[in-house]
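Excluded from the complex is one protein chain; the other protein chains are retained at their positions.
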Amino acid sequence: MLHIFCPHCGELRSEEEFHASGQAHIPRPLDPGACTDAEWGDYMFFRDNPRGLHHELWNHVAGCRQFFNATRNTVTYEILETYLIGTQPQFTEQAAPLTTTATREQGEKV
Amino acid sequence: MTTANVYQQRPDSGAKAESSLHQANLAGLIGKGRKNPGVTVREKKLLGHLTLRGDAKDPAFAEGVHKALGLELPVALSLVAKEDTSLQWMGPDEWLLIVPGGQEFAVEHALRAALAGLHISVVNVSGGQQLLELSGPKVREVLMKSTSYDVHPDNFPVGKAVGTVFAKSQLVIRHTAEDTWELLIRRSFSDYWCLWLQDAAAEYGLNVEA
Amino acid sequence: MSQTHRLPNGGRVDRSKVLTFTFNGQQYKGYEGDSLAAALLANGVDVIGRSFKYSRPRGIYAAGAEEPNAVLQIGATEATQIPNVRATQQALYQGLVATSTNGWPNVNNDVMGILGKVGGKLMPPGFYYKTFMYPQSFWMTYEKYIRKAAGLGRSPTQNDPDTYDYMNHHCDVLIVGAGPSGLAAALAAARSGARVIVADEQEEFGGSLLDSRESLDGKPAMEWVGKVIAELKELPGVTLLPRATVNGYHDHNFLTIHERLTDHLGDRAPIGQVRQRIHRVRAKRVVLATGACERPLVYGNNDVPGNMLAGAVSTYVRRYGVAPGKKLVLSTNNDHAYRVALDWIDAGQQVVAVADARSNPRGALVEAARAKGIRILTASAVIETRGSKHVTGARVAAIDLKTNSVASPGEWLECDLVATSGGYSPVVHLASHLGGKPTWREDILGFVPGEAPQKRVCVGGINGVYGLGDSLADGFEGGVRAASEAGFKAVEGVLPKALNQHHEATLALFHVPHEKGTARAPKQFVDLQNDVTAAAIELATREGFESVEHVKRYTALGFGTDQGKLGNVNGLAIAARSLNVTIPQMGTTMFRPNYTPVTFGAVAGRHCGHIFEPVRYTALQAWHVKQGAEFEDVGQWKRPWYFPRNGEDLHAAVKRECQAVRDSVGILDASTLGKIDIQGPDAREFLNRIYTNAWTKLDVGKARYGLMCKEDGMVFDDGVTACLADNHFVMTTTTGGAARVLQWLEIYQQTEWPDLKVYFTSVTDHYATLTLSGPNSRKLLSEVTDIDLDREAFPFMTWKEGLVGGVPARVFRISFTGELSYEVNIQADYAMGVLEKIVEAGKPYNLTPYGTETMHVLRAEKGFIIVGQDTDGSMTPDDLNMGWCVGRTKPFSWIGWRGMNREDCVRDQRKQLVGLKPVDATQWLPEGAQLVFDPKQTIPMTMVGHVTSSYAHNSLGYSFAMGVVKGGLKRIGERVFSPQADGSVIEAEIVSSVFFDPKGERQNI
């Protein structure tokens, strides 16, 4: 069961408090009318679905009800970071190792 | 232009009022529990509950709230209280204000006056939720059976309040004194909570207080 | 004769407490502190079960979680039956009733056993894939008998009288295993002030020390254990959990512990206690001190009762004071196993010989055995044993490992107990649950935990550290490390002194050769529970199964309740040899939770029966019950479905309720509808974007119906939203959609349009909603309100505030029945009082409570849709003939607009919502029934739509329905047909979906 750092509550919480809402950073086209059917279909349905780092949208439904983003490895399930909507991730597939060897995770109080 | 429609929702007096635990018949259990119970339950019913929304980063908002309530905006996961009024952080732009029953109309007016011109929201939710106070030496065990949140005092000191999962639903837990906790329960789920708590506390002894 | 095999003294049992128990109908005695297995052995019970496939007699083989054979049915009553209990892990209690799980008519004389002997040859692995194929129709018959023969114990057929629950924990250090290294780790971690949980699967802490010959600080090792437990108990923040198996290691250091609170007391928990508890633990650091598990050597007839793991023999002798025989032969490839020979001599029994596969063993324990005069045959092994229901002899011969052959004819040694030891397998299960591949260490001939991202420390036996002193040191160091990584400062400690003995290396022998070759030798079992032999594994590789997963799946190796704890490494070794690869090249199979099986009830916890899931009630529930309502589940809500009177059935009640509303006035509890308060200067713009229709011009005081679509243009919710003030709206949603819609608004506001200034707050629970509907609703309401209900003053689709029944209310004049209607919203605390006043005032008007069914009928008569019933996620507003609700010229491309204009959404012949009128007005079209244009076509038929709502009992006096039909709106007046299961066909006319008051006059009076 994942342990997820809610950037709003500032704490690690159990997965049960959250709802996963799929891939993050998929902006709604500003002018949908200008989209072809194919482009609109891509927006609605086509996803990166990577094996490795995935930027995804989560909602802290049982807590502060806020959405936020997470960078999670879909193979090891490690969460490298969570970050606010409207901000960019620090870890990306190009820029970061797939696994962290840090002994402490984000928000872990020791 | 009126920005919001606010009206006195509580009848003057004499109207029949039922808390959400009325039909769970909590009242019928008063005084029927074990001696030296591990857990004592007390309803804090018919209080005024207001959901306040606004921009915490805007100093004018915090000042306005302070002006209206005499309370500082609490930071994440905390609760500030003065006499019978408490203000709790619910989210980065959301707070729960609990006032004695009947004051919510006046308080909402005061808040709206103090926050005039700001983008805010105040919503009376008094009929939809209430507090259930749990006290006694075994409350922590009952909470441990019910929520995956860490209720150890190291992590959950007095004055902290968190929204989390509880059994198969969600609520807010407030730690108000050493062995005293409050649950913020939604009306329609009250029956479920009541059954759940009775069950979870059975092995420690449960007493219901008026 | 009682307890014939009980030694005169010794063991940790309490001989003053005699317990009576029953096995296969016979009564026996044992002592408190016994395991069921120990008590059976004490009474000389040999055959405790029959094997799975060949029905061979089997006896107790081990002493712990790895036991493959002694899997029994426990329980004195039907309701308290427990299948497949390992006798080695079941504490004895007074009155325990156990039976064997296989064997007919009984385990000693088993008919299947004869079949097994004869038919065994016909049952190599995978035999069922190769036969039972012809004739095709016979498989189900074959299968019936296969199913009967399979399975171990049986489920109870009555409901469980016991309860189970969870406890959530958060700790700094979780220590798994309370043997020497675990306890040392616990001391180190706990002294630092960390929150520590120690869990161990056994009845008491101590692990290998419970039956150890060794001493600490010159005293018996268990004295140290006692001191450690006492110290830990005194430390705050320490939780000690015996009888608690850590079963699963899940992501992010979440572990589950299965604690058996009362299984040592009886088959049913004492009143007021839970039987078992799952501890759900989030640990900052985990210390795995799970030890190592002895593995047997594989040789001929190694399954005859009286063959036993060497360490298990020591356990029975030293911990339980039981000697499972008199004359022992030990077959080993390592030093550690010699302790059984010493224990056996100490217990006054005879060691016939030790067969050591090594050519010149000189370790300390070997020398100690020599000193006692024990006969040691080197470069030798037990090749096979004999005996039908118990071992009577073992053949020991010289073996040549280079050629994998038997080097001498050997000799038959008379004995009644063969102890076997093939080395140790570190218990790496938990360390591997998250996919971390264990690594093979040739020096210890075992797999140890591999690298893993989890925050864990492995100590002691799991690391291949077997010496007591080393184990303590490794444990303590691990505890210090775990605590300091969790943020605590460890304090120094002094460990007790252990005598570190010189041990020589274990020899790489897994499968003992036989002169006849593996295929023809007496059966050499690798997995005793699944009857998997060495020959079976070789056959699998011969047939082309090269991966370990294939071999495992083809032979069923490791699929038993013991999950291959004894057999897996031997099986791997045999497969590797057969394929001419090394063991690490062969790899291991995946380790998955659970380490040992967990009771379903415990995993379910208290989430069963009346608290399985939340039930939601409105503030008026008590009144509904008093009125005798029948309830319908809508999401988590219980809603009154109908209110039968005087034994009415659904149809009669609904007809009456419908008529009352159409003729006079009815009352409905509409409190379950979702209600969302919306405030902010951009509220109106937000509504414009989220609804299909336009909201720009909705004045304060007015209400409007709206449809919501997803981005694909398909309808997903609907409801009425009212403008309360310029920046203030209240939205209603469907009952089932309330939470979903709020989430929908939030996700768009928070992630897509954070610049829009608007806040959403659920007021679903705050307001109770009473709907008064019917021509007399105005008259009735006027008697209890101060609001001016005049038609002009309070027109349709507006709202007013005022007192209703003396309570401030917001009243909406909207209608879902087509009748003059008022929806009264009051703070829920006061709803019951208001209802009572309305009901009192309603008497002269025959005010009739109605439920969801009547509501559905009345709205259908008006052609109003119910999202989720008349829609299914594939219907656009146009499909619903609700194009009037689509803002085609709104400036912002609102949610759904682009989607509903895709190629497939604008084509002809989409399914469209229409009314359906059975030609025979008494016939009812079943809801869901498929429709065709041509009922005479052959199957597969071309279906053109289906019935979504259908009501034979209503206020119209004839049966009618709503449904979707391909191109239906252009087919008004045409016929469709619904072929029924019984062969009949219902013919219906396609009509407008508005059956009642098409001009909408009645709601507007």
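A, B and C label the chains in the order they appear, each numbered from 1.
Everything below uses one rule, namely that a contact is a pair of C-beta atoms (placed from the backbone, for glycine too) under 8 Å apart; a residue touches a chain by one contact, two chains touch by 3 or more.
We take it that contacts and distances are computed from a predicted model.
Missing chain, UniProt name from the options "K+/H+ antiporter subunit F", "Heterodisulfide reductase subunit B", "Sarcosine oxidase subunit beta" or "Carbon monoxide dehydrogenase": "Sarcosine oxidase subunit beta".
In the whole complex the chain that is left out makes contact with A, C. When the full complex is taken into account, the listed residue touching the unshown chain is C:Ala929, out of C:Val448, C:Ala473, C:Ala929 or C:Val976. Considering the whole complex, the residue from C:Gly306, C:Pro324, C:Gly706 or C:Gly899 that touches the absent chain is C:Gly899. Although one chain is not drawn, the whole complex shows that of C:Gly11, C:Gly33, C:Gly59 or C:Gly153 it is C:Gly153 that touches it. Per the touch definition above, the residue from C:Asn106, C:Ser388, C:Asn500 or C:Ser874 contacting the chain not shown is C:Ser874. Contact between subunit A and the unshown chain involves residues 1-2, 15-16, 19-20, 22-23, 37-38, 40-42, 44-51, 54, 56, 72, 74-77. Hidden from this view is one chain, which touches subunit C at 80-84, 121-122, 124, 127-134, 136, 139-140, 143, 146-148, 150-160, 162, 164, 248, 250-251, 254, 256, 280, 433-435, 519-520, 535, 539, 542-547, 549-550, 553-554, 556, 559-561, 563, 590, 592-594, 597-601, 603-605, 607-610, 612-613, 615, 632-634, 712-713, 868-869, 872-874, 899, 902-905, 926-930, 932, 939-941, 943, 946, 948, 978-979, 981.
We adopt the following convention: only the chains that are shown with their structure count from here on.
The centroid of the Cα atoms in subunit A and the matching centroid in subunit B are 31 Å apart.
Here the CA centre of subunit A is 27 Å from the CA centre of subunit C.
In subunit C, the residues that touch at least two other chains are 282.
Across the assembly, subunit A contributes 14, 61, 65-66 as residues in contact with two or more other chains.
By the touch criterion given at the top, residues 8-11, 13-14, 16-17, 61-66 of subunit A touch subunit B in their complex.
Residues 1-5, 7-11, 14-20, 22-23, 46, 51, 53, 93, 119-129, 141, 144-145, 147-150, 152, 154-155, 167-169, 186-192, 195-196, 199-200, 202-203 of subunit B are the ones touching subunit C in the complex. Touching subunit B in their complex are the following residues of subunit C: 165-170, 195, 272-274, 280, 282, 606-607, 610-611, 613-619, 621-622, 637, 677, 679-681, 700, 724-728, 757, 759, 761-768, 801, 803, 805-808, 810, 826-833, 836.
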